[in-house]
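One chain of protein is taken out of this complex; the other chains stay put.
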Amino acid sequence: MNSFLKRLFIWAIAAGLILPFLIVAGVSINANSNISFPPSELSLRWYTVLFSESDWLIPIRNSLLIAVVAATIAVSIALAANYVLWRLKSGFGKFVFALGVGPFMLPPIIIAMGASVFWAEIGMYGRVEATIISHGVFFVTLPLVIISRGFAALSDDVVEASCTMGARPWQTFTKVIFPLVLPYAITGYALVAIISVNEYLISYMVSGFAVETLPIRIFNNVRYGYTPVVASAAMAFALFTIGVLLVLSMITDLLKLLGAPRD
Amino acid sequence: MATLSLNNIEKKFGTFQALKDVSLDIKSGEFICLLGGSGCGKTTLLRIVAGLETQTSGEMLLDGADLSKVNCHERNVGMVFQSLALFPHLNVGENVAYGLEVRGVAKAERKTKAMELLEVVGLSGLFDRPSSALSGGQRQRVAIARALAIKPELFLMDEPFSALDAGLREHLQIEVKKLQRKLGVTTMFVTHDQNEAMSIADRIVILNEGRVEQAGTPTEVYAQPQTRFVADFMGTNNIFTATVSQRGDVSLEGVPLGVATGDLAKLDGKHVIAVRPEYLELEPVTSSSIGLVGTVDFVRLLGASIETELSVGARKFVHTMVSDRAPKFAVGDQAEIHFDLDHAWVIPS
Partner (left out) sequence: MGDPVMKHLKPAHFIGLFPLSLMGLFFLGPLAFMIVVSFYERDPLGFYNVAFVWDNYAKFFSSFYYTISMRSIWSSALGAVLVVLLAFPAMYIITDMQRRWQLFWVILLLSLMCLSEVILGFAWLILLSESSGIPKFLGWVGLWDDPRSLSPSFAAMLIGFITLGFSLVALMFYPQMAQRDRSIEEAARTLGTSPPRVFTKVVLPNYRTGIIGAVVTMFVYFLGVFVMPTMLGRPQDWNMTVIITDKAVGDANMPLGAALSVIMLLFTLLIIGTLLFSSRKERSS
């Protein structure tokens, strides 16, 4: 009785999480140009539109550009902050780390508002570089936390062993520390890239009127009338996100990276 | 190989003094065991020799040269850590060759040397094995091979076998001792297990609360303990303060124990003496018993021997005998305790 309830609960949750996307998938392969489910005729034309019309291709390009550069910024900050904390377990290290956690604790609107005011004052309001930097800085928290797990797994004595065997500090870093932290850094990079591609509020408030990213376009479309292309864009998003994560899970032990114990 | 001189080493962590005035001279090729309970400072001392900690004061000379000035990665020490610290991202061969790699040795030569060493420790053929796919004993041997690959002047081991089961532990103890004898490398081995120390050390250094209690061969340390701590720590011992009268009668708080013989005969007054359990005899109590009478608390049948614990008031005594004789006493019985005073050891004050 008890495990039946448990299973029911979990299936209900899974349904609640997955169902909307099944519907969106269905809408996206509808041959008609109105939004309806179930689809009367199947067609992939909306996906073709998505990947061939510049109206859509430009936002896709913008989103990817921002994501790739912002993720690099975020991961380098996260790596540096973690290294500093690990080396100098002191207050300075903790302070730098706390700064990295800060963005996560604040409501997104405050971050977005602050960023838009800042860039407006500096004179870079509306430029893609502004969004890139803001994304890179505000999304530091996730790679910061993930990489910190990497450093935690790096027991002190592995580094000491390297030292007693004659490795200079730089050699210890390149031959021991970096290889062991790399999977965590890669995971952090992939996650920031995905989050950046998906992010709406900051990109809207900092440069939305000049640089259209994919979420901005979708949101505008939903507000002002749309065709099923939007649904196919949504599905493309979802599939891209899941795809990257699947690849990640194959090259790393994703569960361990997120906190599961070693078997 | 290398001689190591430690002179007046002190180490403070904040207000806590981990090592107080430790001095030690280790001869080339000697196998030294640092023995003691947790917190006694043995691991701290080892880490100072390795260069992972720096002493607060005191001198450390390797072959006469000041070792303190040399950085950890420039000292030629090979260390086996308690957790072994094998590099998880490298396979067995890469682990063993690591020390050679950071010294710039060419790849082919590294491989040859690593394979030689793996053969010496009995792991030939495991060169390409990932380090996560090893048994406990195999991991130990890789750690040992790795430390020895760089031909160190000092070989340091920090309780390497404490996580293994008894059979494997004994096996590896013998292997390490044989290996050390063959290579002749000066070795410092930290352990809390006295049996381990007794089996493999040339000399045992017993540490207590940061101080050296005694440094000597296993026999010296067992039969001639220089302090009360050592007498108590090594094996089981009966330690008490006896009074020797001018006429040569030995008594414990007024209870006569017999006539002083051996070393005891030359002394008078109060002295702390230690008598091993094997030099006690238990007799049934009769009406004419005038000696020390105790009550049996516990009887242990240990296969090869029988151990009896008795209490006399608040004092405890332990008696042991070979088990081919049947135990004469059961829990609750009273027994008269006789001491073979020939084998009473006087602890120097």
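We call the chains A and B, going by the order they appear; numbering starts again at 1 in every chain.
Just so we're on the same page, a residue touches a chain if its C-beta (ideal position, glycine included) is under 8 Å from a C-beta of that chain, and two chains touch if they have at least 3 such contacts.
None of the values given here were measured: they were computed from a predicted structure.
Across the entire complex, the residue among A:A31, A:L57 or A:I109 in touch with the chain not shown is A:I109. Even with one chain removed from view, chain A keeps its contact list with that chain: residues 2, 6, 9-10, 13-14, 16-21, 23-24, 26-27, 34-37, 73, 76-78, 80-81, 83-84, 87-88, 92-93, 95-96, 99-100, 102-103, 105-118, 120-121, 133-134, 136-138, 140, 160, 163, 169, 191, 194-195, 197-201, 204-205, 208, 215, 218-219, 222, 230-231, 234, 237-238, 241-242, 245-246, 249, 254-255, 258-261, 263.
We adopt the following convention: only the chains that are shown with their structure count from here on.
By the touch criterion stated above, chain A contacts chain B in their complex at residues 155, 157-158, 160-169, 171, 175-176, 179-180. Across the complex, chain B meets chain A through its residues 50-52, 72-79, 81-83, 85, 87-89, 98-99, 101-103, 146-147, 150, 156.
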